[in-house]
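One structure is given below, represented as structure tokens, and several questions about it will come after.
As you look at this complex, bear in mind that one protein chain is not there, while each of the others sits in place.
Chain lettering (A and B) follows the sequence in which the chains are written, and residue indices restart at 1 in each chain.
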Amino acid sequence: MAVSAPATEVLLPASREEAIEAFGDGAGVTVLAGGTILMPEIAEGRLRPGRTLLLVRAGLGGVHSGSSTIRIGATTTVAELAELGLEPLASAAANVADLEVRSQGTVGGNLCAPPGREFPRGDLQAPLLALAARVRSAGPGGERVDEVDSFLAGEGTGRLVLELELDGPPDAAAHAVLDRPHAHSYTPLAVAAAERDGVLRIAATGAAPRAVRLHAVESSRDASDALADADPQDDALASAWYRRKMLPVLVARVLADLKEAR
Amino acid sequence: MKLSVNGVERQLASSPLRPLLHVLRDELGITSPKAGCQQGGCGACTVLVEGEPRRSCLIPLAAVDGAEITTVEGLGAPESLSQVQAAFAAHYAAQCGFCTSGFLVAAHALVEREPEVTREGVLEALGGHVCRCTGYVKIVDAVLAAARGEVDVAAVEPDVEARPDQPEILVPGSPA
Partner (left out) sequence: MKAVGARLPRYDGVAHVTGRTTYVDDVRVSNPLWVKALRSPHHYAEIVRLDTSKAERHPGVRAVVTHADVPSNVYGHLEALGVPADEPLLADGEVRYLGQPIAAVAAEDEATALEALDLIEVEYEEREPIFDMRKAFDAGAPRIHPWGPVFPHFGPHPQRRIRKGDVEAAFDQADTIVEGVYRPQAIEHVPLEPQVALVVPEANGRLTIYSCTQAMYFSMGVVAAHLQWPLNKLKFVGGTVGGGFGGKVDTASETVCALLALKAQRPVKWRWTRREEFLASSTRAPWHVELADAVTSDGWILGRRTLTLHDAGAYTRFSSYGLTKHAFHHTGAYTIPNVHFDGYVVFTNRVPTTAMRGFGVTSVSFAVELHLNRIADVLGIDPFELRLKNANRIGDTTANRVPLKDPSTIQVMHAAADRIGLELRPEYRSMTNEPRTGALLPEHLVAQQSLDGEE
């Protein structure tokens, strides 16, 4: 045997209910959806899961557009989101890695991606913040719905994501990416914004260990306030210095695009 | 667990979390998909799952239990090459060949689903595959030729040594 998977109990629920039950209170459970984040960790021995919950058959995929709400199942692939036409989520999804990885990675996995040591993870967190998504999850205390902000801030720890709820397309949306050739599959820096009823929500990927809302820019609509809520890091893709230089540029671009769209 | 690989059903003893890449290479002896990075970043492990290109290094076996897997071995043999295989051979799209298997299955799926694909479309669809040898130009040329049906498969000799007008070589049996 070459890279043997360490001794682990594999749970393969065949429905949403089975998945919730198998997850239980989440203690000692590693959730694996597309595998794009976890499989490399396992391969290099950085993660040795005890009980692994595979969501591939749990029926948690699919996008349902209701009259006012869009429901996106946790195992909906990044590729499907790129086709959805819902901005700024679609642009962010289309920018993730490449065709094969987009077809395997899921929105749930992306939402729950821990901060990367060497590159930003969770490219979809910023557009979901911009769209004021809500996260339905299972875990201790049963099912509940959290605002994506609080989910990302810590309320999501130890929860099994079931689906996302969004309030339909915003009035205007914009997305700007710093794409560098050496970054290959990863995004050094990106900004996503959405406007609904005159209220602006704008968030950044790669400007902090996790995606952040740029509250100062939301109030002032001035790109020079971009750094107020940012905490840029050095990593394998870019220095904190470079990110500090580029974040206001991306924010300015997004603000300009929003103005055009109105 | 089981897989149907290149049309043949195989029963498997591998553990459920074992990456499909290693199931294919080490349990089934199908070595065309390569371990280039084991992070899903290079494309050399790409196989077709139900006809769609996927990174086999990222897929736990349990996620594809019962699925149809196609590797390069399933695309064609020397005497009966597929369009993309013949195109790569004719266009010198492989040098060291390590990335080739991954490119071929992805290209095969691409030309099947999008025969009218443009150069930009090829770059976008195959953008996750890294090649350090060729500089990509001949790879893209080969894929476009295959998509447009411009490949003379019969002109690709399955066995180079058998060519009647073989140029004079100094050391018989030498590849020089």
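One rule holds for everything that comes next: a contact is a pair of C-beta atoms (placed from the backbone, for glycine too) under 8 Å apart; a residue touches a chain by one contact, two chains touch by 3 or more.
Everything numeric in this text was worked out from a predicted model, so none of it was measured.
Considering the whole complex, the residue from B:L3, B:L20 or B:A35 that touches the absent chain is B:A35. Of the listed residues A:G45, A:G85 or A:P181, the one in contact with the hidden chain in the full complex is A:G45. Think of the hidden chain as still there; on subunit B it touches residues 25, 29, 31-32, 34-39, 41-42, 44, 71-73, 76-78, 81, 85-86, 88-89, 92, 94, 96-101, 104, 130-133, 156-161, 167-169, 175.
Although one chain is not drawn, its touching partners on subunit A can still be listed: residues 1-6, 43-45, 48.
Note that only the chains that are shown with their structure count from here on.
Subunit A meets subunit B in the complex at residues 1-5, 8, 10, 12, 32, 34-36, 39-40, 42-44, 49, 52, 54, 56, 97-101, 103-104, 184-185.
Taken in their complex, subunit B has these residues touching subunit A: 14-19, 22, 25-26, 38-41, 43, 46, 52-55, 57-60, 62-63, 106, 124-130.
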